[in-house]
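Only a single protein chain was left out; the remaining protein chains are all shown in position.
Chain nomenclature is as follows: A and B, assigned in order of appearance, with residue numbering initiated at 1 for each chain independently.
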Amino acid sequence: MAIAVAGGGDAVALFETRHRDLRRRKALTTGLGALLFALAFGASAIVGEVDPGRFAAGVPNILDYVHRTLPEISARQPLTDIGEWYWAIDIWLLLMLDTVLMGFVGTLAGTAVALLFCFHAAANLAPTRWSFWLARRGFEFARTVPELVFALIFVFAFGPGPFAGVLAIAIHSAGALGKLFAEVNENADPRPIDALAAAGAGWTETMRFAVLPQVLPNFLSYGLLRFEINVRAASVLGIVGAGGIGEELYLVVRRFLYSDISAIVLLILITVSLIDMGCERLRHGLIEAGPARATR
Amino acid sequence: MIGAADLAAIREAHPRVFRRSTAERRRLALIWTVFLAVLALGLWRVLPGWDVFVAGLGKLGFLVRFMIPPAHGGHLDQMLHGLAETLAMAFMGTLLAAFAALPLGFLGARNVLPVRLFHFGLRRLFDGLRGIDSLIWAIVFVAAVGMGPFAGILALAVPDTGTLAKLFAEAIENVEKRQVEGIEAAGANGVERARFGILPQVLPVMLSHVLYFFESNTRSATILGVVGAGGIGLQLAERIRLDDWQEVAFIILLILVAVAVIDWISGRLRRRIIAA
Partner (left out) sequence: MLEITGLTRRFGSVTAVDDVTLAVPNGQMVGIIGRSGAGKSTLLRLINRLIDPSAGRLVFEGRDVGALTGRALRDWRTDCAMIFQQFNLVQRLDVLTNVLVGRLNHRSTLSSLFKLFSAEERALAIRTLDRFDLAEAALQRADTLSGGQQQRVAIARALMQEPRIILADEPIASLDPRNGKVVMDALRRINREDGLTVLCNLHTLDTARQYCDRIVGMRAGRVVFDGVPAQLTAAMVRDIYGMSEEELDQAETVTSTAIEAAPSRMAA
């Protein structure tokens, strides 16, 4: 031991100082991080009016509220009770159908727009610098402004109804999908693109024949995922008057029609889960049929 | 370039090249018919009358013109306060969800608590929580704890608790078994096993998920104000009601900047966490 220390004294000392430095720096980062976190926490607690007292007082309210929404279903005549609970099932189903259709049309329109401009938004494919910049910024804007904000504006312009909701969904989806599509495009195999350019094909044709076949399965998969998200979104857009079941939900909430609230929420939940399940199966089908072989 | 006789001969030899098989044609026709029928139904239900559409476009054009230039109209302090509230809601909501989801995630992971029925019930609970949009939760919490950002925090936290718990549980189920076994071999009890065997492995994944949710909650928090749950959304909705488009545009710009900044910060943090 003594020999080793005597022989490598310098190295040990160097190691020690380095180690101490590193530890000090790490402690500093950690300390700074903790401080920032504490500051953010304190500020958020004050600005966010976090009040455990109010929360504690509110908990019984919440429980009471949830309790009131629960329907009374007796063991003696459950079917009649359920029938009573869903007394407006015909209206609600129609509204729910509208909601799903809003999601469908909105997703489709959004996908179409994303498809049209996603090649411009891919760094490896964009034909000109300015179209690249424009497509990127456009997608960014469309995806950053929340759907509900678009919905508020469109309700103002087109009046209440599902059209405002569809437009809002379409714009937001175009932005979100456009970004994802562009990322997929950037990972496309460049070799066929080269080949088509070398054969004298134009830009549009090159995208159609060299890029689209490679990326289409991924696009479809993302589109289906977006459809799931959009049905959820469509079910709340009604709150600002943009059609669908959300409008009815907001109405029964404000009128304190408690059992109707739970009935509608459950209806939304079931519909959304069914659509999720359906889309998941379709997506799995796509993945098995497509990219597994296509990624080469 | 090719004679009629040659063409006929080639057609004869390779019929599928020129025309799809009947079965395939039927299948395609079916798919397209269903698709177009649903689309037609959808368009019929959602499209407004032509006059409404034209009038709406005109109005939209007007209001875009009125948005320029964006201006705060002397309400800058109010708007900034709304924005601060939005960020605070996102921060606290995400934090609350993360803390609630941590134990739930452990309980929901198959390898931590191998009780099928319990596990199944818990997972359905997660699904239920996240299946209801935070805007709906906001309505409920405004009714329960009153208007203001606190309701918004709770509204963000509840569905995120469901999603995060699910993600945490999945991360935990994917941990490397050997490390956990090592801790078990050292004689650890259940809690110690979770703390020393599992947590160090999943913490980076969890942190990265949490940061991602912070980003997405910043977006969600901007609109909860529409139903009275605090944040800048209330002011936005009011300005739209009052036809004050310059200020609407200004608020939208504020939102864009705030979201971009949060995305940037959180993205950097996430990359650091993943790299470490």
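Definition applied: a residue touches a chain if its C-beta (ideal position, glycine included) is under 8 Å from a C-beta of that chain, and two chains touch if they have at least 3 such contacts.
Please read all numbers here as calculations on a predicted model, not as lab measurements.
Out of all the chains shown, which come into contact with the hidden one?
A, B
Just one of B:10, B:57 or B:203 touches the chain that is missing; which is it?
Here the residue in touch with the unshown chain is B:10.
Write the list of subunit B residues that the hidden chain touches.
Those residues of subunit B that touch the unshown chain are 1-2, 6-7, 10-11, 13-14, 16-18.
Which parts of subunit A are in contact with the chain that was left out?
189, 191-192, 194-202, 204-205, 208-210, 213-214, 290, 293-294, 296
Definition applied: only the chains that are shown with their structure count from here on.
Distance between subunit A and subunit B based on Cα centroids, please, to the nearest Å.
3
Report the residues of subunit B in contact with subunit A in the complex, numbered from low to high.
38-39, 41-43, 45-48, 52-53, 56-57, 59-60, 63, 81, 84-85, 87-89, 91-92, 95, 127-128, 131-133, 135-136, 139-141, 143-146, 148-150, 152-154, 219-220, 222-223, 226-227, 230, 233, 236-237, 240, 248, 252, 255-256, 259-260
Could you pull out which subunit A residues touch subunit B in their complex?
40-41, 43-51, 54-55, 57-58, 61-62, 65-66, 97-98, 101-102, 104-105, 108, 141, 144-146, 148-149, 152-154, 156-159, 161-163, 165-166, 232-233, 235-236, 239-240, 243, 249-250, 253, 265, 268-269, 272-273
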